[in-house]
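Shown here: the complex without one of its protein chains, the others still in place.
By written order: A, B, C and D. Residues from 1 in each chain.
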Amino acid sequence: MLKVENVTKVYKVGTFGGRTLTAVDAVSFEVRPGEVVSLIGESGSGKSTIGKMILGLIPMTGGTITVDGVPVKPGRDYYRSVQGVFQDPFSCYNPVFKADRVFQLIKDSYYPSVPGKEWTERVHSAIEDVRLNPREVLGKFPHQLSGGQLQRLLIARALLLDLKLLIADEITSMLDASTRIDVLNLLAELKGRGLSVLYVTHDLSLGHYLAERTVVLRSGAVVEMGLTHKVFDDPLHPYTRQLLSSVPRLHAPWEDAPPVETCLYHERGATGGLYEAEPGHFVACAKLDDC
Amino acid sequence: MRQYFGRKLFIYGLTFVAAVTVNWVIPRFMPGDPVASMLARARVSQPEAVEAMRVYYTNLFGFDEPIWQQYLNFWGALFRGDFGISIYVFPVPVTDLIMGAVPYTLGLMIPAVLLSYWVGNRFGAFAARRKLLDNTVLPVGYVLTATPYMWLAVLLAWGFGVVAGWFPIAGGYSFSLTPSWSWTFFLDLLHHWALPFLSLFLVALGGWAIGMRNMIIYELESDYSNYLAALGAPAKLIRRYAYRNAILPQITGLALQLGVLVAGALVTEIVFSYPGIGSLILKAIQNQDFFLLQGSFMFIVIGVLVANFIIDIVYVLIDPRTRTGMAGAQA
Amino acid sequence: MSLRVSELRVHYKTLRGDVKALDGVSFTMDDGEILGLAGESGCGKTTLGKSLIRMDGRMRHVGGTVELDGRELPIGDDRAMNDYRFHEISLIPQYSMSAMNPTRRIGRMVTELLRSRGVTLDRKELESRIGMVGLPREVLDRYPIELSGGQKQRMVMVISTLLDPALLIADEITSALDVSTQKAVAKALLGFRDGGYVKSMIFITHDLALTSHIADTVMVMYAGKLAEKAPSEKLIKAPKHPYTKLLINSLPEIGVRYEERKLAGIPGSPPSLLNPPQGCRFRDRCPLAGDECAEEPPVNEIEPNHFVACWKA
Amino acid sequence: ACTGGGGTAAPTPATSQAGSPPAQGNAGALPRNETLYTTGTQWGPPANFNPIREWDSATGTKGLVYETLFHYDPNAGKLVPWIAESGSWTDDKTYEAKIRQGVTWADGKPLTAKDVAFSYGLGKMETVPFHNIWDWLENVEAVDDQTVRFSFSEANYQEWDFNLYSRVIVPEHVWTGRSEEDVLNGVNENPVGSGAYKYQSHDQDRVVWVKRDDWWGKTALGMEPKPKYIVDVANPSNEVAMGMLLQKGLDLSNNFMPGVANLINGNFGITSYYDEPPYMLSANTAWLVPNTTKKPMDDPAFRKALATSVDVKKIVEGVYGNLVKAASPTGLLPQWDQFVDQAVVSSDGFTFNTDEAKKMLADAGYRDRDGDGLVENKDGSKISLTIEVPTGWTDWMEAARVISSSGKAAGIEITPEFPDFNALVEKRGKGNFDLVINNERQLSSSPWTYYDYMFQLPIRKVQNTTNFGRYENKEAWELVQQLDKVKTDDVEGMKEVISKIQKIHMDDMPIIPLWYNGMWAQASNATWKNWPSAAEGAPKHAPTMWRNWMELGGFETLTQLQPAAG
Partner (left out) sequence: MTATTALPTEERVVRREALYFAVRNPKLVIGFSIVLVLALTGLFGPVILGVDAPNEYVAMPMLPPSSEYWFGTTTQGQDVFVQFVYGLRTTILAGAIGGGIAAVIAMVIGFVAGYRGGMVDEVLNMLTNIVLVIPTLAVLLIINAYLGIRSVGMQALLIGLTSWPWAARAIRAQTFSLRSRDFVDLARLSGVGTPRIIAREIAPNMSSYLFMTFILLFGSSVLIAASLDFIGLGPTEGVSLGLMLQNATQWSALQLGLWWWFVPPGAAITAVVGALYVANVGLDEVFNPKLRET
C-alpha cells in the first residue's frame, strides 16, 4: 500500500537559509492495506513532516514514497485516494466560512456533476458515519462547533472519496479526554473497512490503543519499529524505554529508566541502519547489550 | 552573519543598479531635449551660431555617442563623483551644487527624523492606554500626520514669520552674513533652521506617536506583560518593557518611512526657500535641468539606501530574535 | 490551614451576558499541600487560578471570599492585591513559553523585576535554584528565544518562586511538553515543594494521570463548580462522582487496546456557562441522573477529605 | 480697488518691523543701512559672472561690474554717454566712438579703445550671441587710445544703437587668449570690470557686490550709487518674496507679485512706480501668437476675429488685478507712443467685442454648422484650437483660460494646455502649435526690435527667437529692414516706415498684442527711499535689476537712492 523508502527532508533555516536542518533522515517503513501504523515520537521529531511529504504538501529532499507502487503525485487524482486529517481541527477550517464548506470543496473538485440533492444525501450519510447529527453540525461556523465535531467532520469529508490511505496527524491532541476516545474508536472502525491509516502521535498510550504496528522516531530517524505489542512490551531501544517510562500512568508510579544520554552509541539515534532484533521488530542499534 | 550581510549587500547593490538605471533612462525617453533648452535660453537666432552651439553642447553632454556608451559613461562618471554639468547653473558641476545643498538638507532631515522619532515614540508610549491622554492628545497626533507638509509649513511661515516676525521665512542664513565660524553665524543658522525643522518635526511626530501607541497596546496586552503584572511589577516597568519591544517594529517603520520623509523635506525646503536639495530639485524641474535632477535624485537614492542599510543592521543588532533566527532557531 | 476559598463566584462580562465561569466554589488547602485541579476544558480552572492572583479586565468578583493564612485576600481590588503578588502568591502561567520579555537577557530581567518589588537579587540563591531545575546557570545571560520550550518553562518556574510564596499556581504548565520533558518539569515542581520554596501549590491540568503523580489532593471541576475533591489516590481508585468516573474510564492507558477493550467517551457536552441550567450541571450527560438532580447537589464530605457534589454519591 | 484683503489678516507694519530678519549690528554682518537687498532677476544659484552670457550670468554682472559704451534713457529716447564720451557717424558707413579719459578697470589698468575693439571683436566667434553683427560690421579698430572706429558693410542704424548700449566692454588684458569655449561657457570667477561694484561673495541663493571707491564715474559722470553693498537674492517663490518685503528684509523686488496692489494701497511702506493702476512701468508686450501655417489661422480674417474675441480687460483685471495695462492694438509699448499711427489704428485696429468677433467670423465664412455654438472651418471641418503656455506660469495659465473662455463665447473653440516649458520651446520652434503666448521682446531704443521679432524672414526649420507664428510677408520684412536703415535721429523717417508696417500688422494680425507686462518693481521704504515714481520730484528711471535693464535706468536708480534714516 504505502511504501516510504529512505525518505529524507532537509530544511533550510535561519534568516536567509544559512543553515540546514535534517528534519527527516532516511526513514523507511510500510503501511499495508487495512492496517493502522502509528508514528510516535517527541515534538519536532519529524512526524508531521513525513505525513506532509506523503500527502505531497511539501517536497522531499531524497528517497521515494509510493502508494500502490505509484510515486506521490500531488493533484486531484492523487487526493482522491489519499487524504489527511490534521492535528488542529480549528485551523483546518477557514474561520470566515461555514464549516460545511469543506464538503463543498470536495464536490467542486471531484463530483461536479453529482446533483445537489444526491450530494446532500451523501454528505449526510458520511456525517452519520462519523456519528454526528447532520442537522446539528451543518450550516454552522467553525467556532460554533466543538473540536470533536470539527475533527469528525474532517474525517467525514475524507470518507466522501474512495479513500485508500488516511494520514491522521495527531488528530486527537486538541481534544478532551472523552471526545478523544470517540474519535479513536472511529478510526479503528475505518480500519475495519479496509482503510490504511498512518496515525501520527506523540501520545504513546493512544498509539498503543489503536495501531497494529508502531514506528518510533527520534530526531528524524527511526529508532525502533515493529508490531505494537512487541515494541511496547519489549522495548529494545533505550530511547523507547525512556519514553515509555515517562508516560504518567493512572495506577502506577513513574518508573525510572536510564537516560539515553548515557549510551555511547546513541548520540543521535541510529547511524548504521535498522537491525532486526526479532522477526518484525527492528531497532536502530546493533549494540544494545552494551547499554 | 556573514551570509546575511552578503545577502543584504547584494540586494542593496541591485537596488542601486536599478535606481541608477531608472534615473538614467527616464530623462532620455521623455520629451524635451536639454540641448534645445540651452539654445532656447541663449536666445541665439543666427542659424550658423545655433548649429555651432548645438554641436558644441551635444558633444559636451556626450549625446553624440551611442546610447549604450552613454550608459556606461554615466556609470564611469558616477564612480568619479561626476554628475555632469548643470544646465541652468551653467557651467557649474552638478556635484558642486549638490555638495553646497547637502549640508542644509541633512541638517534639516537628520534632527527632524531622529528627534521626531524619539519624542514621538516616547509620547505615544506614554499616552497609550491612558484614557485621558489617549482621547485628547492622540487625536492631535492623527491630525498632525494627516497634515500636508506644505500646508503646515506655509501656515508656520506666515504665522511665526510674517505676522509675529519671530523667524525669517527664507534662506539658510541671513542675507547679510557671510558664512564663518562664529556664534553669530551659528545662531543665525539656527534661527533660519527653526521653522523648516518644526514643520517637518511636527508632521513626523504625530506619525510616530500613533505608530507607537498602536504598537505598544499590543505589547501591553502580551503574555510577558501579563506575567509581570501577575508578579506585581509596577506599571512603569511593564511599560518600559513593552516600549522596548514596540520600538522594534518602529525601526523597520523608520526604514519604510524614509522615502516619505525625504519627500516632506523636499516640500518644506521649497516653502521656506531653504537652500537644500529640495529647492535644487524644484529649480531643476522648473528649468528642465536634467543633469542636476539626476544628480540630486542619485544623492537621495544613495542617502536612502545607506540609511536603510544602517537601519537593517541596527535592527539585527538590537533584536535578539532576528539574531537567533540567523542561528536557525526560527522556521 | 493555609488557603480557604469559600463560595467564590467570578464572572466574565461579555456582550451576551455574564459567563459564570466560577459559580460558588469552596475548598481549603493545607500548608505543603499540592492540589491538582482537573476537569474538562472550559470548566473554570484557569479562572480559579487567575482569581487568586490577578483578574483580567473582563473578570468580575461577584461573591465569596479567599483567605490566605487567615487574612482575607482583596481579590477584587487590583491595587491592594499587589502587595500579595509574588511575595505571597505567585503564578506559573499557561503561557510560560512567551512569559519572558523577548528582548531582555533573562538575568537582567530578573534583576529588574526583583528591584521593582523592592528586593535585591541574591545571585547565589538564584543560581542554585536554576541548578535545581537542571538548567545551566548561563541561561541568565541568554535571551528567552535561545531556550527550548522546556527550559523556558523551568526558568519561569524558578522566577515565579524566587520570593518563596505561600501559594503557587501552576496553570497547565506541562501540556505543551513531550512526555520526557513533562516528567522533568513535574519532578522539579515536587522538588520545590519539598525544598520549602513554596508552601502549597495549585497544579492545574486536564491530564488526570499526570495530576495523580504530583498532587496530594485532586479536585475535579465541572462547568464552574466543584464536582469532587479527594486525596489523589482515592480519587483515582475510587471516584464517587459519576463525571469523575466516566472521565477516568475514558482514559486509554498503555496496555489497553481497541481490540481488547473498547473505551467509551462521555456523550454530550457541557452546558453553556452563560445560562447554566438549574440543578446538577452534569445531569444531561449523567447515566445515573434522577429526579432529585433537578436540584443542585450540595458538596458533601462523605469521607474525611473526600468531597463530592452529587446526590447519588 | 480690492475690497477683501484690506486689513483683516494682513500683518500690521508695526509688528513686522519688530523682527526684521537680517541680523542687525552683528559683527561680520553687512550693515543694514548700507546694504540694498534685491531680488527678481536670478532664477537660481548665481551660475557665472560671464558678461557674454547675458541670459544667465549673475545679476549685476552686466551693469554693476561690466559696462557698456552708452546707456539708454527711454524717457528721453536718447543714448546716454557712458564709457564713451561721445559717438557719431563720420560717414554713412563709419561710426566713431570717443572713449572717456580716466576710465579704469578694477585692477587699476586704464580702459582704452583697444579694450572696446577687443570686446566687439569677440563677436567674430561663431557661438557668441552677438555674432550676427559681424554680418554687417566689417571692422573695428582702435584708432588711438581714445578712439574706436567701426566700419560697416551695411549701416543698420537702429540695430547699431541697440548694440551700443547692449554690448559689454571687457578688459583685453584679462580676456585675451581665452578660447571660444571659455568666452562662451567660462564662469569668469573674480570678474574684473570697469563698473561701480565688484564681486564680494556668493552662495547658492545670493550674490553680494561691494562698491568700488575708485569708480571712474564719480568724477566723470558725477554720480555715485548709494548702497555700499548690494545683495541680490535668488528668486524665492512669489509669496516668500512678498513676505520678505513685508518683513523689510528686501528693499527692491523685481518679482511679479500678484495682489501687490493691496499692499501698495495699504500702509505697509511698499511703493511702486505708480500708486494706481497699472502701478508698474511697462516692460514688454505679451502677444497671442497664432501659427499662421495652420488652418484656420492662415486666414487674416480669422486672426482678426480671434483678436477681437479676446477679453483682455478680464485678463488685466481678473488675472493681474490691474497690475498690467491692456496693450494698444499695435502692441507698441507706451514709451513708443509717438510711433503709433493713430489713423491706422482707428481705421484698421481692433477692440474686444464678442458680437463683432462673431460677425467677423460669419462674414469670413466661419459658421456654426452643427449647432454646438462653435464655428467650423469653411469646409465644415471642426475648429479645435489649443492655446499653450508653460506649466507653472500661473498668471499666463490664467490668461490662457480667459482667452479660451472668451474665444468660446465668440464661437471659437480654444482649449488651454500647459505643457512643460521645454516641450513648449520645442513645439514652438518647430511650429507644432496652434496658439501660444509670448513676450520675448523688451523695451529698447527702437521699435525696430519689436518689428524684427514680428516679421523676421526667412522662416527656418526651427524658429529660435523670432516670428514663431511663421508669418511670411516679404513686403513687411523689407519694410522692417528699411526701418533699420533709417537714422535714429530721423524720427519722422521712422514714423513713416512704421506707419506702413503698422498697417500690415493691423490688417494681417500676424500676432495679437494683449497686454503690457509690467516692469515689476516693488520697493520698501524702510531702509532706502527716493525710489523712482510717477510722483513729482521723484526719479523717473526704471527701478530694476533685471538683466539688460541696468543700462535702461536700473543703475541710475541706485545713484538716486537715499538712506531712509538719514
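Note that contacts are C-beta pairs under 8 Å (C-beta built on N, C-alpha and C of every residue); 3 or more make two chains touch, one makes a residue touch a chain.
Since this is a predicted model, take the numbers as computed values, not measurements.
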{"item": "Residue in contact with the excluded chain [from A:Thr8, A:Thr49 or A:Gln87]", "value": "A:Gln87"}
{"item": "Contact with the hidden chain (one of A:Met1, A:Val36, A:Leu145 or A:Val231)", "value": "A:Leu145"}
{"item": "Listed residues D:Glu398, D:Asp434 or D:Glu556, member touching the removed chain", "value": "D:Glu398"}
{"item": "Hidden partner chain, residues of chain A it touches", "value": "52, 55, 57, 74-76, 79, 83-84, 86-88, 91-97, 102, 105-106, 108-110, 140-141, 143-147, 149, 154, 176"}
{"item": "Residues in chain B touching the chain absent from view", "value": "11-12, 14-15, 18-19, 22-23, 26-27, 30-32, 139, 142-143, 145-152, 154-155, 158, 162, 210, 214, 217-218, 221, 255-256, 258-260, 262-263, 266-267, 270-271, 281-282, 285-286, 288, 290, 293, 296-297, 300-301, 304-305, 308"}
{"item": "Interface with the unshown chain - residue positions in chain D", "value": "2-10, 237-239, 242-243, 246, 257-259, 262-263, 314, 317-319, 321, 391-392, 394, 398, 401-402, 405, 416-420, 423"}
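Simple rule for what comes next: only the chains that are shown with their structure count from here on.
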{"item": "Whole-Å gap between the CA centroids of chain B and chain D", "value": "39"}
{"item": "Separation of chain C from chain D, taking each centre as the mean of its C-alpha atoms, in whole Å", "value": "92"}
{"item": "Residues of chain A engaged with two or more neighbouring chains", "value": "none"}
{"item": "Shared interface positions of chain B, touching two or more other chains", "value": "329"}
{"item": "Chain B partner contacts - residues on chain D that touch it in the complex", "value": "11, 15-23, 26-30, 32, 35, 37, 43-48, 53, 55-56, 126-129, 131-132, 135, 181, 184-187, 201, 203-206, 208, 231, 233, 236-237, 239-240, 243-244, 246-247, 249, 392, 420-423, 425-426, 429, 440, 456, 460, 462, 464-466"}
{"item": "Footprint of chain C on chain A - complex, ascending", "value": "42-43, 146, 176-182, 184-185, 188, 202, 204-206, 208-210, 228-229, 232, 242-244, 246-251, 253-254"}
{"item": "Residue numbers on chain C that touch chain A, as the complex places them", "value": "40-41, 149, 177-180, 182-183, 186, 206-210, 212-213, 236-237, 246-248, 250-258, 262-266, 269"}
